[in-house]
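The block underneath contains the structure these notes are about, expressed in structure tokens.
Take a look at chain A:
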Amino acid sequence: GGGDEGDAGGGGGASGTIAVDGSSTVFPFAQAAAEGFGQENPGARVTVGESGTGGGFEKFCAGETDVSNASRPIKEEEIAACRKAATRYAELQVANDGIAVVTNPGLKVDCLTTAQLKELWNTGSDVKTLRELDPKLPDTELSLFGPGTDSGTFDFFTEEINGEEGATRKDYQPSEDDNVLVQGVAGDGGGLGYFGFSYYEQNQDKLNLVGVDGGGGCVKPSKATIQDNSYKPLSRPLFMYVSDKALVKPQVKAFLDFVIANQATVAENAQIVALTPAQLERSRQALSRLAPA
Partner candidate 1 sequence: MTDGARLHFQDELARLEERALDGLDMVVAALDRAVGALNSQDIDLAQLVIADDDRIDGRYMEVHQGLLSLLATQAPVAGDLRLVAALLHVIKHVERMGDQCVNIAKMVPLDGSSPPIDPKILEQIDRMAAYVRTEVEQAKRCFALRDAELAEDLVRQDDVVNELNRDVFGLALDIGDDADRREWAMHMILVSRWLERIGDHAVDIGEQTAFVVTGLFREFSDASHPEGR
Partner candidate 2 sequence: MSARRAREVGFHGVLLGCLSLSVLLLGLLLYDVVSDGASRLSVDLLNRFPSFDPQRAGLESAFWGTVWLMGTCAAFIVPVGVATAVYLEEYADRERWWNRLIEVNVQNLAAVPSIVYGILGLAFLVRGPLSLGRVVLAGALTLGLLVLPVVIIAAREAIRAVPSSIREGSLALGATQWQTIWRQVLPAAVPGIATGVILALSRAIGETAPLILVGAATFVAFNPSGLDSGFTALPLQIFNWISQPQPEFKVLAAAGIIVLLMLLLTMNAAAIWLRNRYERKW
Partner candidate 3 sequence: MVTTDRAPSESGVAAPAPAEQIFELRGVTVSYAGVPAVRDISLDVRAREITALIGPSGCGKSTLLRTLNRMNDLIPRARVEGSVRYHGEDLYAPGVDLVQVRRRIGMVFQKPNPFPKSIHDNVAFGPRVLGMDGDLDEIVERALRRAALWDEVKDRLKANAFGISGGQQQRLCIARALAVSPDVILMDEPCSALDPISTSRIEDLMTELKEDYSIVIVTHNMQQAARVSDRTGFFTVDPDDRAGRMVEFDVTDRIFTNPADPRTEAYVTGKVG
């Protein structure tokens, strides 16, 4: 179980445990939220894990966590699992995320179309150099990097670019750890890879950012283009799921209230892309709908 029941103390006095787990993409955001919440409510004991979106849902449906972070919406199998455990839940979008496509600074490329990306990354692709995609591009032999098959980023990218979740060429170098991918691309003259935008932000000097042309011209990811979803199709929403059972605990409710109320600050602290006002409003409403009588 998630821990002891806490009493809903007065302003800033929420106490008791709150178990948050799930996506590692959302982790920085959840961590910053928990930290802020903890400062206001010293009695509250928030834990944040990063079991991954799938791992998070597993625990969440089993009733082990109060809040589950997710970098994608919940899937059929997971819904089934939750149903089986009689766990009912609600979904809140808490931030946005983009996937950055990057190359080694030595590999000069400014923009790729989704079609080119697909040609490069799809199942069975044996593209060895960018020149095979476009004669103007360098013919450096490529070293491909990407997240491991276990991450939400992988699922999202393969879905959006290759059209089927999990469909990808297999001779790239995957890692679950985005830092490792940064290392890989930065360390390999022919390095090309994709991963969460924030990792690009932190390593701009080592990487060359590639714009993506999803039909509407070449757009480079940035906080703004991700937030307004103009960086297509590689922008995505990030979620927190909360269960009914958890919401009964006043501290959980207080926590979620805090998250929504301070969404922008938290996102900034976490160096993650904040919600648009519209998105924020939708989440706020969703939360208040959840609020127990």
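Selection rule, in plain terms: all candidates are chains of the complex that A comes from, given by their letters.
The definition used in the following text is that a residue touches a chain if its C-beta (ideal position, glycine included) is under 8 Å from a C-beta of that chain, and two chains touch if they have at least 3 such contacts; residues count from 1.
These figures come from a predicted structure and were not determined experimentally.
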Quiz prompt | Among 1, 2 or 3, touch partner of chain A in the complex | solution = 2
Practice problem: Could you please specify the touching residues of chain A with respect to candidate 2 in the complex? | Solution: 1-3, 17, 19-21, 24, 27-28, 30-32, 34-35, 38, 45-51, 55, 59, 62, 64, 177-179, 182, 198-199, 201-203, 269-271
